[in-house]
Each structure stands twice: as structure tokens, then as C-alpha cells.
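All protein chains but one are shown in place.
By written order: A, B and C. Residues from 1 in each chain.
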Amino acid sequence: MTVPAETIAWPGAAKCAASFSFDVDAESAMLAVDHGHATRMSAVSHQAYGPLVGVPRILKILARHGITSTFFVPGYTALRYPDVIRSIAAEGHEIAHHGYLHEAMAGLSAEEEAVILDRGLEALERVTGSRPTGYRAPMWELNWHSPKLLHDRGFLYDSSLMDADHPYELTVGSESLVEIPIQWALDDWEQYCFVPDFSGTGLIESPTKVAEMWRLEFDGMRAVGGCFVLTNHPFLSGRPSRAAALEGLVEYACSLDDVWVSPLGAIAQHVRGLGLTPRSVERPDPADF
Amino acid sequence: MTVPAETIAWPGAAKCAASFSFDVDAESAMLAVDHGHATRMSAVSHQAYGPLVGVPRILKILARHGITSTFFVPGYTALRYPDVIRSIAAEGHEIAHHGYLHEAMAGLSAEEEAVILDRGLEALERVTGSRPTGYRAPMWELNWHSPKLLHDRGFLYDSSLMDADHPYELTVGSESLVEIPIQWALDDWEQYCFVPDFSGTGLIESPTKVAEMWRLEFDGMRAVGGCFVLTNHPFLSGRPSRAAALEGLVEYACSLDDVWVSPLGAIAQHVRGLGLTPRSVERPDPADF
Amino acid sequence: MTVPAETIAWPGAAKCAASFSFDVDAESAMLAVDHGHATRMSAVSHQAYGPLVGVPRILKILARHGITSTFFVPGYTALRYPDVIRSIAAEGHEIAHHGYLHEAMAGLSAEEEAVILDRGLEALERVTGSRPTGYRAPMWELNWHSPKLLHDRGFLYDSSLMDADHPYELTVGSESLVEIPIQWALDDWEQYCFVPDFSGTGLIESPTKVAEMWRLEFDGMRAVGGCFVLTNHPFLSGRPSRAAALEGLVEYACSLDDVWVSPLGAIAQHVRGLGLTPRSVERPDPADF
Partner (left out) sequence: MTVPAETIAWPGAAKCAASFSFDVDAESAMLAVDHGHATRMSAVSHQAYGPLVGVPRILKILARHGITSTFFVPGYTALRYPDVIRSIAAEGHEIAHHGYLHEAMAGLSAEEEAVILDRGLEALERVTGSRPTGYRAPMWELNWHSPKLLHDRGFLYDSSLMDADHPYELTVGSESLVEIPIQWALDDWEQYCFVPDFSGTGLIESPTKVAEMWRLEFDGMRAVGGCFVLTNHPFLSGRPSRAAALEGLVEYACSLDDVWVSPLGAIAQHVRGLGLTPRSVERPDPADF
């Protein structure tokens, strides 16, 4: 296994990239875990806050700073809130694929996963009129067969792996898929999410702690020329004080000349243009353990 | 599904509202989880701290700042501590409904929930001599049939949903119920509660962190013209340092001319007077997932 | 049920009391949960840090500030570390009862609990040569029959309940036992303890957070004239940085003229001398729920 290059070239004067991405899970994540959660009116209303209140607030923040971003949308969310999803696209943001019902993909066969991918694609195309080029696995759970499924469906990039500070070309047979890595520390879910019997232990952090931690990692990524990819969920970070903390970070990133703030799709196109040699993530061989 | 209006009109010069509400669960929440907890003398004493020490301390704080508030009281708490509950009412605070034994309502049929609602109503009327107009579901678990049950019993408002920053009229058949939304980040339980084998993982936060987080959300709600609804439990936030932190926030809210500090009942009456068009929370259709 | 008095009289110029108590659980707590933990050499060494390193360090801290305190010692700890326990007593500190193997008392019959109490008493008397007058239930789990068992054995006080800010006389038949309340937020276990497969989720707080939280509660207790009772475990708070944070709090308490820093036994004697009217903790009646 070869250690990957430490960084990649960025456009113009940029020394690093930053993307403020959003996963519009809404009710889908909860329903995927247990269809029975549909009977819980309060829990459903908690998730609905995302598209109803969080998304409009976030769109205004992004507009105030003149940036566009990427919204990963489960097909079910698109069908349930078509106007909301169209309003996101109408502002110039990228709509990307995030499963149909935010399904747990771990352990699914390629055939089962293909059905879900196609169902999600169909929903997004029906609602937005265009086909997404980006994918993020629900729960960031990519299977070893997933890259080929994505490549076969014409996706340009995935954003679900965690083994680098910057994007790379991921080998898929004799071709490749752009991979834009993420990480758990740059996800708002672990910091903020609590819904009894669905997710969380009761830990709910202050936006002060969260914004500090994210800014430190932003500074760290900037120093190493990496790609800072933040993942926020509108049902969580759309709340007033969290949105304000997020806006502080957006403002900071936008104030720096050497940072390229971009949707993930444009980052993937840039990476594709670099003509990088694809590399693999090596699957552990059971014979070795 | 329609995205709701971003804010509503507030009385006079107010640009937002704030309510410091209290859930006087005491022993009820613990006994509802497991009747066997009644055998645990120390655990019972932990819950009893709420009505015995926390409530008197909180009443003094509210009096010092000249405000009234809403206390959600399970029927069992009212019967076990009638003098405490009457002392709350005697100070001009609102007594509202919070189940009989803080029952987990999720999954109950309308008939089962009706029995509990009536038992709680009867207990509150017997102790206070008047019928509550407000309701908050134990664990904030409203069922889809709950709004009709509440409307049928003459309730003006509920405070258990989470899909907006401000109150609204919630459709109930051809009529409506005022809904005053809450949220998990504005609940002291997740921050402070630990009773082995009953609740919590061992996380007990400092009042400094908690007060900071709540103040940020207060500022956020003020900025968007919303309704800040804080939920404290006297057995938790009645402890000296937590009560002091809470008082700091009360003092701050009361110092601002554009904030209407109010019990929830008065907020509900104000909202009712606005003649808003009711809206629904849309129940997920299993056919879609 | 009557709301208890808000405070009690303290000796001389003191307006409140503070006691820095220590539970020398060492291996006992772990072995009580599962005898099989005895096979875990590293885990045993983690608990052994308490008597071997933590206790000597804590004794020096207390000596530096000229105060004495109360050490709750399971009988098994006394038999395993007799020299350590005698060194505590030799410095003038109080040795009190904390079960034999830090047994989970919840659900035990009076007969079963009596056997444990007697076994613990016998061990402490054998090692220290004197009979303890104070008791703290392992896990702060007092049963409804426990106070009578303690009173029958000549104990002056217990320190396991949580329904007041200051000590009181707890009714035992026609007589009473002094109760000195504790609380979960003033225990170092939840803040610091992590031993895989024994205790904790992985949360390990910084002494900065812990000392801040405890000082806030100290200030709060001082303001209301209560009794601040801190519970530390030498295997946790005996670590260098935690001990330093604890010493900072001890120093602060000792610097205040209106704070009576005392072992719990002396506090109990003071309370006994006040001639207070005993009160009960009311046992929930299953007929009511």
C-alpha cells in the first residue's frame, strides 16, 4: 500500500478548499432505523424542522456570504418536501444523492444497494429535473461494491471515505471516481443530536464548543493544504444559535484569500481535471487475521 | 407541505417571547419507567428534592424578577405534594397538565391516552380547584391522535412539538389547538440528570456550559423573533448553582425591552387572538417508504 | 408532606459547612459488580492506585490546609490495605462505613443487608480498633429498611440521601438518625471514571471543568447556608492534576471565615445537638400509581 501524496493543487491562489455541505435527512434517517417512528408525532416534527425552518435559514446565510454549497438529499425527503428542495436548487446550490430513505447500507448486496440508488436517483430527477453527479452514503457507510455502482450510474464523485485530508481519484476497475473525504469530527450530528429511542445519549454540546472545534480543524486543514468538508443537518444546525455559529465560520472562511469555498461538485470537477493517478483503499484479507 | 411563516406578531414593543417553564416531574417520571423504583429510598429522595427544595427556590427567583411562569405538573405529583402545587398557583403561576405519572405516551391508543389525560385533569382540579388549559406530553411524545384528545377536553394549547421557532395554530379537524414548540437543547434533563439505572450515562455538565448554551439560543431566538421556551426540572435546576445560573438568564431576559417574558398560557391566548390560519404536521405515509 | 426548613444553625460565625469526603472503594466496587474482574490485572491496578498513591497524596493535601475529613471505607478495602487505612486514622481523619465489598444494596432484604453491614463493621473495627459512627451506602442506594438497621447498630449518621441542602434528623421509629445529604454533581466518579466493561462510557472530563462546577455549587451552598459535601475517590482524584484541582477548592473553602470545613462525624454531632424535629422521606404508595 502506498502512502498518498500529501496535498493536491488548488485553483488560482487557493492553498486549500472548504465546503459547507448539508445532509437534508429530515424524517428519512429516523424512518430507516424503524418505520414505527412514523407514529411519533413529536419526533417527526423534530426532523421536519430541517426542511421547514433550517433550510430557509441556511439558504439565507449562504446567500449573505455569496457562496453556493452541496445539499445531500434522500429521495424520500425530496418527495416529501419538493418545494423546499427546488428552492435550494433555485439558489444555485448542488443537489446530490443521499440514498432513498437514508438506508443503512452496511451489509447490503450490490443488487440491494443498486435498487436503493436507482430509487433515490429517480426521486431526485423527478423533483429537480436533473441528475445528481455526487453521492454520499447514508451514515457514511460505503460498501466495497459501492464505487462501481456509482461509476456505472455516471456519478463523478463520492464523499463517504475518511483516509485522506484532500480529494483523490479512487480506482474503480480501470477507471475512477473522485473521492472527497469527510470525517466524524466535522459532522454536527454527534455534537447536537438527541432524539430518545432514535439517536444520541443525551449529550448536547454548546455551539461555542462546536464552532471552536471546527475552526481549529479548518485552520489545520488550511495549514496542510487540505479540503475542509463540514457536514451539517438542517434539523440540527438550522436552530438559531447553531446557525449563527455556523455563519461565523462561513464568514471566517470567506474572509481568507487562500481558501476556495466551493460546492463539492465543483471541487470534484477540479480534481478530475488534475489527471491524478487513481489509488485504492485496500480491502482487508481475512486470511491475514 | 407548506413552509410556515417565519415569525408572528408579538404584543406591544416585543420582538420575541420567552417563557421559563418548569416540569415538576419529581418521582413520577421514575415510577413511570419502573414502579419498582419506589423501593429505592435514595433515588426517591433525589426526585423529592424538586418539590421540597427546588420549587420554593425557583418561586423566589421568579418573584425577585417579577415574572410568572408555567409549571407542568403530573397528577401524581399534585396528589403527593398538594401544598407545594398550591403554593405555586398562589404566586400567580400557571399550573398545566403533564400526564398522571409522566407516562410514556408513545404507542398508546387514543383510549389509553384519554384515561391518563382524564386522571391527570382530575388530580389537578382536585388540588388546585381549577382546570388547566395547557398540556405538555411527558417526554414530549405527542401521538397523532393527541391533539384531538386535548381539543375535546377544552385545552387551549399544547407544548410538545419541535418544528418551528414560534407558536402556531395546529389543525385539529376543522378547528385548532395552539402549539408552542420546544426543543431538546432547551431542556435541563440532558445537561444535568443522572440517576443510575433510571436516566443518564453519567454526563453532568457545569452550569457555566449550560447557561452559555441557553443564552446563545435565547439570543438566536430574539434575533429571529421567535419564542424561547426553556424547560427546567426543579429536582435538577433547583440545586443552588444551577438555580443561580438560571437566575442569570432570567435577569438577562427581563432586562431587554423587546422581550416578552410570559407564562405559556398567556402566549397561547395572544396567539389565539392573532387569528392565524391553522397548519398541520404531516404524518408520514408508510406507502412512501 | 411538609417542606423542610431552609437551613439550620451552624457553629460560631459559620454560615455554612463544607466537607471533603473520600470513598476508598479501590477494588471493591469493581469486584462487587463482577467477581470475575479479579482476573483483570490492569483493571485491578487501576483501582489499587487509590490506596497506594491517591490516599497518601490526599492526606498531604489535607494536612497542608490543616483540616480533617471523612473516609468511607468498604471492609474489604480495610482488610486489603490495613496500613493505608490506619495511616488515615492516624492523621486524625474519620473512618466511616461503606459496605463490605461496596455491594449494590438495592433490592436486598433487611436480613441480607444486615449481614453486609455487620461484616463491614467487623472489618473496620479489626483494622482501626474503633467502631464507625457514620455510614454511606455503596452507590448511595439506601433501602427503606436501612435507617433502622443503622440506628440499631448505633450509627449516629448516614450520608446517602439527596432531598435537602443541609443535614436533618431522619425519623427512625420514635427516634432518629442524622442524615447528611449528598448529590450526584458533587461526585468525581461521573466526571472521571472510565474502566472498560466496568464503568463509564468513555467520558473523561478535564479537572478545569470539574473544579469550576464544584466551586459554583460550593458558592451556591454557601449562599443558601447549606452543607457542601464533596465525594472523591482516591483512585480517580488522587491523580496529580485532579488532586491539584481539588486542593485549589480546599484552599478556597479554607480561606473563607464563614465556612465550617469539617469531617461529617463532627457535623452530625453538631446537628444532633440542635435538637431538630425529625422528618421522614415519604415512601411512594403503589396504590397511587
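FYI, a contact is a pair of C-beta atoms (placed from the backbone, for glycine too) under 8 Å apart; a residue touches a chain by one contact, two chains touch by 3 or more.
What you see is a predicted model, and the numbers here were worked out from it, not measured in a lab.
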item: Chains still shown that are in contact with the chain withheld from the display; value: A, C
item: Residue among C:I8, C:L31, C:L149 or C:M213 touching the omitted chain; value: C:L31
item: Which of C:P11, C:G92 or C:P240 contacts the chain that the document leaves out; value: C:P240
item: Contact residue for the chain not shown (choose from A:A9, A:A63, A:A185 or A:L274); value: A:A185
item: Per the touch definition above, residue among C:S109, C:S130 or C:T201 touching the missing chain; value: C:T201
item: Those residues of chain A which, in the complete complex, touch the missing chain; value: 1-4, 6, 106-107, 137, 139-144, 146, 160-165, 181, 183-185, 189-191, 193, 200-201, 203, 209, 212-213, 216-217, 219-221, 223-224, 226, 281-284, 286, 288-289
item: Residues of chain C (touch criterion as defined above) contacting the omitted chain; value: 27-28, 31-32, 35, 38-46, 48-49, 51-53, 56-57, 76, 79-81, 83-84, 100-101, 192, 194-197, 201-209, 239-245
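By our rule, only the chains that are shown with their structure count from here on.
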item: Minimum number of chain-to-chain touching steps separating chain A from chain C; value: 2
item: Between chain A and its twin chain B, rotation from the CA superposition, multiple of 5 degrees; value: 90
item: Most centrally placed chain - per-chain CA mean versus overall CA mean; value: B
item: Copies chain C and chain B - interface residue numbers shared by over half, same or different; value: different
item: Whole-Å gap separating chain A and chain C, where each centre is the average of the chain's CA atoms; value: 49
item: Centroid spacing, where centroids are CA-atom means, of chain B and chain C in whole angstrom; value: 35
item: Set of chain C residues in contact with two or more other chains; value: 201
